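Left out: one protein chain. Kept in place: all the others.
Up next is chain A:
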Amino acid sequence: MPFALLKYGLSGKYPSQRHFPVRPALKSSYDVVIIGGGGHGLAAAYYLAKDWGITNVAVLEKGYLAGGNTARNTTIVRSNYLTPEGVRFYDESRQLFSDLSHELDYNILYSERGHLTLAHNDAAMRTSRWRAEVNKHMGVDSELVYPDEIAKICPQLNLSRDVHHPIEGALYHPPGAIARHDGVAWGYAKGATERGVELHTHTEVTGLKVNNDEVTQVETDRGTIKAGVVLQAVAGMSSEVARMAGLKLPIKTIPLQACVSEPVKPYLDSIVVSGSLHTYVSQSSRGEMVMGSAADPYGLYSTRSTLEFKEDLMMNMLELLPCLASLRVLRQWAGMADMTPDFSPVMGETPLKNYYIDAGWGTWGFKATPVSGKRMAETIATRQVPDLIKPFALSRFERFAQVGERGAASVGH
């Protein structure tokens, strides 16, 4: 063996540390139990420990870490929404994201690319103008651009008029970004466990015991836990977990499919989205074209892929970027999206005193990972709902105070 290699073997510094410790034994009681070890649950655990010094926390995950919707999105981060409530909320998330690699000392490959939401008709132009004005008013960098400017921002786009849906203009959002989704979850998990939070993967919650409007026990397939406060962060399975606590939600589980092409050299800098065509594409740091479409047409608890999805997606994609025709699809997947009637999340208090919810993440969950973690941690620590997330309360439906978020990716214009 070469001597130069041997010195690594003999050094105490190697092999380098695991990201997070092996799964510990389950204790009988925790101050906070978080159901769901995806991005949101892990972020909440991290901010509970870091911002509020609450470290007697267990994160329960029925599968492996961040293997659900955290691993099944298209990693777009933006804040160019339509409602002031949404813009304020997603912009805090975007700001947290932009500094997250430093904050976590973990590279999440955050890459600001500029985000174009294409408009193909008058209605979409009107919505784009509306969104641009709301965004600017709220201090978010957004503007309406026309084809001559689009040609400079993203010369790859087919701006021909001789297509089914010519591009009339776009909402341009320079801070729009992508990130490495696994990195986000692992970074939060590492930061949380370093501060004492326990990660219990392959630990499924099987029941919740409710007494006097409080959850007193969390039953799992590894034993029963007493919990001071419980947070459910299980988008996709929200209704099923909430049912264990006796709650009914304004959520329908609908698959959202996406795919990536084989990797190619850096070609597409912008993130391109078409609301009217239900199509979005960006190029990941490893060269794959990440492509997505609208949510499936009806409810299903399944992550299967369909030919219909690919047909619809490619028909529109090749009109926007005909040069992609020679690329092959490498991999495809689906996430189970928590669709809400107003395209806004369901966050904060529930009718149970010590049971909090982080759900309804539809097609907008990844970009909200930092802010929802931070604000749910604040909610749990102070037992007060911060103003920023008050509009997204579960109770808004019986007050008929929905937050109609027409800036969501799944909504046509």
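The working rule: a contact is a pair of C-beta atoms (placed from the backbone, for glycine too) under 8 Å apart; a residue touches a chain by one contact, two chains touch by 3 or more; residues count from 1.
Everything that follows uses one rule, which is that contacts and distances are computed from a predicted model.
K.L.:
The complex lacks one chain in this depiction; which UniProt name from "Sarcosine oxidase subunit delta", "Chemotaxis protein CheA", "Branched-chain amino acid ABC transporter permease" or "TldD/PmbA family protein" does that chain carry?
P.N.:
The chain we cannot see is recorded in UniProt as "Sarcosine oxidase subunit delta".
K.L.:
Check each of A:164, A:248, A:286 or A:328 against the chain that is not shown and name the one that touches it.
P.N.:
A:248
K.L.:
Touching the hidden chain in the complete assembly: which of A:246, A:299 or A:322 does that?
P.N.:
Missing-chain contact among the listed residues: A:299.
K.L.:
Just checking the interface: what residues of chain A touch the absent partner chain?
P.N.:
Chain A touches the chain not shown through residues 237, 239-240, 248-253, 297-302, 304, 306-308, 341, 397-400.
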